[in-house]
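One protein chain is absent from this view; the other protein chains keep their places.
Showing subunit A:
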Amino acid sequence: MTSQNPTFYPAEDRVKMAASLRCFLRSGKNAVSALRRQAFHGSAPAAVQVTVRDALNQAMDEELERDERVFLLGEEVAQYDGAYKVSRGLWKKYGDKRIIDTPISEMGFAGIAVGSAMAGLRPICEFMTFNFSMQAIDQVINSAAKTYYMSAGLQAVPIVFRGPNGSSAGVAAQHSQCFAAWYSHCPGLKVVSPWNSEDAKGLLKAAIRDDNPVVFLENELMYGVAFEMSEETQSKDFTIPIGKAKIERQGNHVTLVSHSRYVGHCLDAAAVLAKEGIECEVINMRTIRPMDVETIETSVMKTNHLVTVEGGWPQFGVGAEICARIMEGPAFNYLDSPVTRVTGVDIPMPYAKILEDHSVPQIKDIIFSVKKTLNV
């Protein structure tokens, strides 16, 4: 358990600023038209800039309001406003009954959360990071994921396990593991990995409303990044279906598939590659399990090339699964070259900045891999 105050990582700030700038540039067209609208009509633009943190906060706030069976428990979620401030303001609004601070007892409170879901409540169980969920993984898999099947439909477990997943900045090996592959291995679980604010809000609302155990993998480095959210996405009933990927950018030459933070990296790489005449189709998986293979296959059948990008380790990872699925489906015959996986380096995460930076996919790695795949 890290005892540092996580909101003061200088690296995070730099990343946030860079990401916000990129988002602004990317959404420049929309921002400009929004400004034009404002100047013309004198009213507030329909779209707003919302950080991923605030999007998650709104999602929980709206679902807590909508259904009194929903409650949040975890370490520091109440009076501390959340270790990463994701649950800021919720305790003040909903009180001790609905926002519960737990002792440092992952296995215990995860089990308590699962039990409460079995008995009619709809808990959101926060792990301060998913690294700590390893202590409670038996409750997630054996008590939550498998129960509906073992009981032949008698006992459902409507629970959301959420928290930051994967690498952060300078938190070293025990606090940087990506659990997407581990959880996605197990039937009975849904595993969701949002990238931007719209994903965060829509998918978290859908996860809370889902009657099944959902593992919701956030990313600490994305919390402070702002994205434009359309009027539609601001609605209290806006949800994103679990199990459906989104094409963030259309392209003809190569398909880039990613989840979470690396979707942004893919879009950045695509912007650079576009200048060289290579048009990438970027797919944001949004859900890891059940995987939307059809969207990937349709894209590959158009572009004939596939590069997967993830932060986790390569062996038995998300990219490895995508490769296997592509081989088993219709898209294999459309590949002009083998699938390329861009992944984290197969090592425990080091601490020194230069080492850490080289342990995860960088934009230049994606660009390099695309060119290799296209043989250019």
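Worth a mention:
Going forward, a contact is a pair of C-beta atoms (placed from the backbone, for glycine too) under 8 Å apart; a residue touches a chain by one contact, two chains touch by 3 or more; residues count from 1.
Note that in this section contacts and distances are computed from a predicted model.
Per UniProt, the protein behind the absent chain is "Pyruvate dehydrogenase E1 component subunit alpha"; the candidates were "SMCR8 protein", "Defective in cullin neddylation protein", "Pyruvate dehydrogenase E1 component subunit alpha" or "Exosome complex exonuclease RRP44". Which of A:Lys190, A:Lys205 or A:His259 touches the hidden chain is settled by the complete complex: it is A:Lys190.
From the set A:Met150, A:Ala173 or A:Ala352, the residue in touch with the chain omitted from the display is A:Met150, counting the whole complex. Of the candidate positions A:Ala110, A:Ala200, A:Met222 or A:Val342, contact with the hidden chain is made by A:Ala110. Subunit A residues in contact with the hidden partner, per the touch definition given at the top, are 71, 97, 100, 102-103, 105, 107-121, 138-139, 142-143, 148-156, 158, 187-188, 190, 211-212, 243, 290, 328.
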